[in-house]
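Please find one structure pasted underneath; my questions will follow.
Note that one protein chain is taken out, while the other chains of the complex remain in position.
Entry: chain A
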Amino acid sequence: KKKAERKITIALLGLDNAGKTTLLNALKGEVEADTTPTFGFNTSTLQDGKYTIEVFDLGGGKSIRSVWSRYLAEVHGIVYVVDAADAQRFEESKKVLAEVLENQYMRDKPIAVFANKQDLPTASSPAEVVKGLGMAACRNTHNVVPCTAKSNAGEPVDPRLREGLRWLIGYVDREYSRLDPRVKTEAEEVRVEEALKKKEREERLKRQREERLRQQEEEAARAREVEKDNELHDGMAPSLAAAAAAGL
């Protein structure tokens, strides 16, 4: 039975330098593209069979990753990338992943963990990554996939990237009738809530502006009063002087 085309949204997360953007480029077939650190948001669309997959590529740096939480209501699943060759940062990565999973919108959503940079001699095995990230405690359905996102010019893209993505899509597909309505509802809730906050900020700003304008007008009015007084005084001065001169 042929299913209708399905739209799936996933977020690409992980620490800075894990290889998120490179991995996304590889999935898009752009192997030679150099990347610069992401400190924001970029969206890409992948096609896989009947699935249209929108990927949110978000920055992983310490100074930007707090914005991730704003996207989680909208996603069906997560691709979490780990630099498997940098075991020193496993602890940090574990903490960051745990924070993501604690988010209320992450309940029952699948996570594909890519143990990236397997081409490097210091790369940890998937089992070591599972241990390093404390995946045993993870209640979300997950799969740890070793891979090499970066490939040299002319070399084919690591097939494990596509396989890992297919696993994630497959899970989302099986749970779609339950997951998708929830994603739609929660995403709308967040959108409405944020729009409301924005409106409040705008109204506060408007009030501040009106107050400032009112103060400026008051000051201007006071200045005019003073000027008028001065004019009055200046106008009187000659007659006073004349009176004084007359010895009165």
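We take it that contacts are C-beta pairs under 8 Å (C-beta built on N, C-alpha and C of every residue); 3 or more make two chains touch, one makes a residue touch a chain; residues count from 1.
One rule holds in what follows: contacts and distances are computed from a predicted model.
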{"item": "Per UniProt, the name of the complex member that is left out, chosen from \"ADP-ribosylation factor-like protein 3\", \"Probable electron transfer flavoprotein subunit alpha\", \"Lymphocyte antigen 86\" or \"Light-independent protochlorophyllide reductase subunit B\"", "value": "\"ADP-ribosylation factor-like protein 3\""}
{"item": "Touching residue (missing chain; options A:7, A:50, A:184 or A:201)", "value": "A:201"}
{"item": "Chain A residues touching the omitted chain (full complex)", "value": "36-43, 59, 63-67, 70-71, 191, 194-195, 198, 201-202, 204-205, 208"}
